[in-house]
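Removed: one protein chain of the complex. Kept in place: all other protein chains.
Each chain carries a letter (A, B and C) given by its place in the written order, and its residues are counted from 1.
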Amino acid sequence: MRYKNLRSSLVLTFFLFFLILPLSQILAQDDTLPPPPPTEVKAGDTPNDNGHSITITWKLSGDDGAGKKNVVAYEILRSESPTGEFVVRGMVPAGNNTYQDRGAKEKEDKNYFPPHKDFYYKVRAKTLNSYSESGVAGPAVAYGQWFHIGKLPVFVGTLAFTIMVLAFISLARKGKEFYVRPLAGIDAVDDAIGRATEMGRPILYILGLGSAADIATIASFTILNRIAKKTAEHKTKIIVPCNDPIVMSVAQETVKAGYLDAGRPDMYKEENIFYLTSMQFAYVAAVNGIMLREKTATNFYLGKFYAESLILAETGSVAGSIQISGTDELAQIPFFVAATDFTLIGEELYAASAYLGREPLLLGALKAQDLAKAIVMLSLALGALAASFHFGFFLKLFTVQM
Amino acid sequence: MRREVPLAITAIVGFALIIVYFIPHPPFNHSRDFFEDLFFIIAAFAIWLGCLNLLKVNADKVYLKKKGWPFSIVVWFGFFLMVIVGFWEGRGFMNPGTTFYYLYDKLYYPLNATMFSILAFFVASASYRAFRARNKEATILLIAALFVMLGRVPFGYYLSSWLPEGWRLGNITDWIMDFPQTAAQRAIMIGIALGIVSSSLRVLLGLERTFASGE
Amino acid sequence: METIGIWIAALLTLGIFSFLYKDNPFYKFCESLFVGISAGYWFVTTFWQVFMPKLADNLVAGRFYYMIGAIFGVLMLLRLFPKIGWLSRWSLALVVGTTAGLYFTRYLVSNGMVQVQNTIIPLYVKGNLSQTIGNLVIVIGTFSGLIYFFFSKEHKGAFGGLAKLGIWILMLSFGASFGYTVMSRMSLLIGRMDYLLGTWLGLIH
Partner (left out) sequence: MNFLEKLLALDRRIIFLFIAIAVALPLFFTVKLHIEVTPVVRNLHNAMEALPPGSKVLVSLDYDPGSMPELQPMAESFFRYCFMRDLKIIIIGLWPNGPIQANSALEVILNEPDIKKKNPKYGIDYVNLGYTAGNEVVIERMGSDIPVTFPKDYSGNKTEDLPLMKGVKNFNNIDFVYNLSAGYPGTVEWVLFGVDPYKIKLGAGNTAVQAPQIYPYLNSGQLVGLLGGMKGGAEFEIATGKPAKAVKFMFSQSVSHALICFFILIGNFAYFATRKKKGA
């Protein structure tokens, strides 16, 4: 008897279940019923910015991704008083729970966002044909920060590195001798100049396509200075065609200074350091011509180079020149390595000026670089180990927020 | 004055820009953009230096009847052709349909594209010359280049289709690009970063000052 | 006009290509024209796209602090007058200081810290052998590559061994980059050939 009842109630439940399920589905289609509103709305200053933005966060509506799953978007509304008129400031698709209300920094701008002023916010969950609003959050004030916390790792890195450089330089000043290992590209410089002298043919020095302020170009200026001094001693002609007017001006000064150091200012000829054009391939077309017509014995390509690197290196090889290259442009290093006789790879180019000059102060800076490199390598090794054991602390040390 | 002022300007501007990087508060947050603009403006002035130098060198060649002087007239012609038309057209000088655009499209572009495409020939001759298995390093260079070159065209498919999926040339290419290539690039990049940071410091501290040299 | 243009463009194309055989007057002509045109093009573009918007427009809009740019720009030009030419070094100092200051943090972050951050990866990925090997290659490769760039120690012993490994990884990468670029370089030549044979001569469709 009791079992029978149980069975019939089970049947009834089943029946009801299959009746209710489609019904509930039909009801769910009815979007006129507003979704549950977003909750826990919070508004506050956006951190680490210039003070023209407020960040709003909320907890998703019950129908977003769950429940009836019919929320399509959230609208963010703003007012200057909790009871005043709220205007729509922006919209984000469903699934998002933050919004940055940003505005322009100029007072004249239509979309100016005043700092140091109270604002109130509401968030509206929208379905296709209805919506519901959250409670009012605020007041929130936008203000600018004086230090970007997310950039703290960079700050620490900057400070640490500066201290290291200064420390090594002061060691160098005190007369400490530093050892640096030999670099093939540097050792080849003297031979290359000697070769040009023996053959009685000129040296071609290309500073690349960089501006006078690119670090690669600056490193190249220092090397040019040393080489110019040596060519003055050997009475060898040096030709420096330039791609940038400012680079040309500095190159003229640099070579002149080199000749002065060698005690041969009379031999300096300004017409050998000249400007061609700033357009990459036109410049290369002209340099190609110079190589073949002047039959340069030695070509230096030191600085910033782009696609033209291989055109230069191959034409130089047609002309039978010895070629020494160096660049920090990642994509071009392979071509120089393959097609020139010696290549200074990336960092070696910057180090070259210290190598050639053997100035203790520059060598000191080089030592600081090596120390920093050792720290980086240690961090890499420890970091990878830590990551293998799902230990995320190390990664955080290097994570920079923009 | 001649030496100290430039070094002081470099140091003050440089260190200020480093400090400003950490300050989001106005007006400092825009100072970096402003200094970048200054950089471009100065370069825009400096272009006179370059062009005058170019014209002078070529005028000298014509005047002194140096070897190949007629070509210097061509340089002058080309320069003034572009400058006159460019200023005549005004601000919309590069809009399609203008004479300047025609000159760009029919003179500048083909010359530029051809010079660029010469690379195809040089890539071939450089590979022939440089990719010899002289030692271990050169052999690695050579093999990696061969694999990638073949792996990127249908030809590589024919060569390696007998291999199981995942071991074909195309897959090997992808693997090399994804892992060893990434590793090497990172090592170079980190080295470059340290080098640039250190060189920047040297410049700002006035240790590397060839750029301000002279009398 | 269009037909003349195509002929001129085609002849200039051939002129540049003739350099591949040897240096010749035809190439010299194209080269000189190219240098002149490009310098003129650069001059005009800089005027309309840098000088006007970045200087003139800002001054017209009342942002007079942009005068600083004009002043330093004029100082740069004083090089043309030998007696006061040394003043141009002030502008140069500004340019160099600006870039050094901007590059310092830019490279420290994007080339330094971000790369270190990306290399801190687990050495063992459960159930994914190829990823595990790949990660190992990345970490060891970056590490040994950095060893190669170490200036203070001679490449000897175990250190030298790691440096050697570093060179191998670098060479592998250089070879791969070289091979990878061949494709786009060939595309450029194919584009030119298509112009000569198709657009100009109409031999292919």
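Just so it is clear, contacts are C-beta pairs under 8 Å (C-beta built on N, C-alpha and C of every residue); 3 or more make two chains touch, one makes a residue touch a chain.
In this text the structure is predicted, and so the values were computed from the model without any measurement.
In the complete assembly, the contact with the undisplayed chain comes from B:F121, out of B:F34, B:F87 or B:F121.
One of B:Y63, B:W88 or B:Y157 touches the chain omitted from the figure, and that residue is B:Y157.
Annotation: of C:L11, C:I84, C:I133 or C:M183, C:M183 touches the absent chain (contact as defined above). Interface with the hidden chain, as seen from chain C, comprises residues 20-21, 180-184, 186-191, 193-194, 197-198, 203-204. Counting the whole complex, the residues of chain B in touch with the unshown chain are 94-96, 105, 109, 112-113, 116, 120-121, 123-125, 127-129, 131-134, 142, 145-146, 149-150, 152-155, 157-158, 161, 170, 177.
The rule is simple: only the chains that are shown with their structure count from here on.
With chains as nodes and touching pairs as edges, the resulting graph is complete, every pair of chains being joined. Top contact pair of chains, counted by C-beta pairs, is B-C. The mean-CA centres of chain B and chain C are about 3 angstrom from one another, to the nearest whole unit. Across the assembly, chain B contributes residues 18, 21, 39, 42-43, 46-51, 54, 68, 111-112, 115-116, 118-119, 123, 127, 141, 185, 188-192, 194, 196-197, 199-201, 203, 211, 214 that each touch 2 or more other chains. Shared interface positions of chain C, i.e. residues touching 2 or more other chains, are given as 16, 19, 28, 30-31, 34-35, 37-39, 41-42, 76, 79, 92, 95-96, 98-100, 103-105, 108, 112, 116, 119, 139, 142-143, 146, 149, 170-171, 173-175, 177-178, 181. Chain C makes touch with chain A in their complex at residues 16, 19, 23, 27-28, 30-31, 34-35, 37-39, 41-42, 76, 79, 88, 92, 95-96, 98-100, 103-105, 108-109, 112-114, 116-117, 119-124, 135, 139, 142-143, 146-147, 149-155, 170-171, 173-175, 177-178, 181. Touching chain B in their complex are the following residues of chain C: 1, 5-6, 8-10, 12-13, 16-17, 19-20, 28-48, 50-52, 54-55, 58, 65-66, 68-70, 72-74, 76-77, 79-80, 86, 89-105, 107-108, 110-112, 115-116, 118-119, 130, 133-134, 137-146, 148-149, 166-183, 185-186, 188-189, 191-192, 195.
Contact residues of chain B toward chain C in the complex are 2, 5-18, 21, 32, 34-52, 54, 68, 71-72, 74-83, 86-87, 90-91, 93-94, 100, 102-121, 123, 127, 136-138, 140-149, 152-153, 173, 175-194, 196-197, 199-201, 203-204, 211-212, 214-215.
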